[in-house]
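Missing here is one protein chain; the remaining ones are kept as they sit in the complex.
Showing chain A:
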């Protein structure tokens, strides 16, 4: 109870209240505009939050993170375009509902499901916090190194079909982090004798380049889309009642969101996929999924909104961000000399609890705002894409230049902006670069510290948590190799199935023998024809 009161005391300030309001309303607006997304907004606002108190700055960023998915559901349901990437699954059932004239029902259901997901995860985490506070101190250098390694492996393996390039880009992130002065021996690494590289490449510069500038270039390069919006009539309160009719789907989806959010590198997409599959399999009307099923919409929206609070767990408890947005938030902690990790849970539990309470209040504020302001809010969907590009480009300047007033930073951000643009064009992932940079730095420090205390490599994993993490890493790798092998087999089978000839091994050998003998026959005949002289006799 004391903890709760001291957490509320941290929040009871006018600047925190303003941050909550700006974060929640701003996040919904940003989410509702297709083509911006929370990553761009957080990247641009990061340097502006450095001058604020940690709790104020983090509340703004958490507000944007937590509420953008609410806003992202609006264009996903009304115009079949997800506002943020994680709202893609919402279009499956949300838009069909709009086409049959149930836009209001779909929106109200999406808001209610998102609200339930958000509140469920925060309550889970508040209850779970004492357990975390006991577990977190068990993580020493070795365990944090292994957890960071697990995070990188999970991020890479999560990119199905693109694992190799995701691994290469994660390595690029680790390499970028090594540029500059090495922190222990003070020797230069890959500076090419350029003074501006001696201090290394700033994470925020890379983040702004890869997320904000690349998005600006992408929007400026594209074309404006014409949108037609359905007018909404009546209230949006019926969704809460309808959500009450599907408590099982909502609870299971929120649980998936909480669990997947806590695992570094997994996040919203896996949570949504699992919840949606569960909802479809357990539904009495599975045929409706993808054609405007209310259960499908609940599964998608509940699970994605349960993730933000849960994603803060690895960041706060271990100092390991599991995704790009929490990686950006890590820099806010560092700027204010607040080191997230086991010590934070032991010494500043009220700060951690205050963040969770802020998320709780935020969800209520967003729901109230959306229930009354949706009709006005949907107009932002009409902003032309290329005009939005100009705005993002102008705002990116604030982010990059205000950091150190350095034109060199702007040039570096522009280079990463062009790289991000190319990656976006090719549908290749950007997140592994950012996580490679953040987790690479953590791994370097923790491996050095961990190895200094061990004599043999086995000593590195002789503690229970280290051993569990090591086994989990092996398990993830084994599962990935198995999946790659199964995919390979499926592709092979698909190729064979399109053939008209028999796929039996004996028949394959026979065809091979015939082919070789035919080829051999051709070679022999060709050789003999060169040996026998052409006849020149005319009679």
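Methods note: contacts are C-beta pairs under 8 Å (C-beta built on N, C-alpha and C of every residue); 3 or more make two chains touch, one makes a residue touch a chain; residues count from 1.
The rule we apply is simple: contacts and distances are computed from a predicted model.
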Protein name as given in UniProt for the chain not displayed, "Spore germination protein KA", "Xanthine dehydrogenase molybdopterin binding subunit", "Paraquat-inducible protein B" or "Tripartite tricarboxylate transporter TctB family protein": "Tripartite tricarboxylate transporter TctB family protein"
Hidden partner chain, touching residue among A:89, A:447 or A:461: A:447
Hidden partner chain, touching residue among A:337, A:376 or A:427: A:427
Touching residue (missing chain; options A:175, A:196 or A:470): A:175
Interface residues of chain A (partner: the chain not displayed): 47-48, 51, 161-162, 164-165, 167-168, 170-172, 174-175, 177-178, 182, 184-185, 187-192, 213, 216-217, 220-221, 384, 386-387, 389-391, 393-398, 400-402, 405, 407, 410-411, 414, 417-418, 421-422, 425-428, 436, 440, 443-444, 447-448, 451-452, 491, 494-495
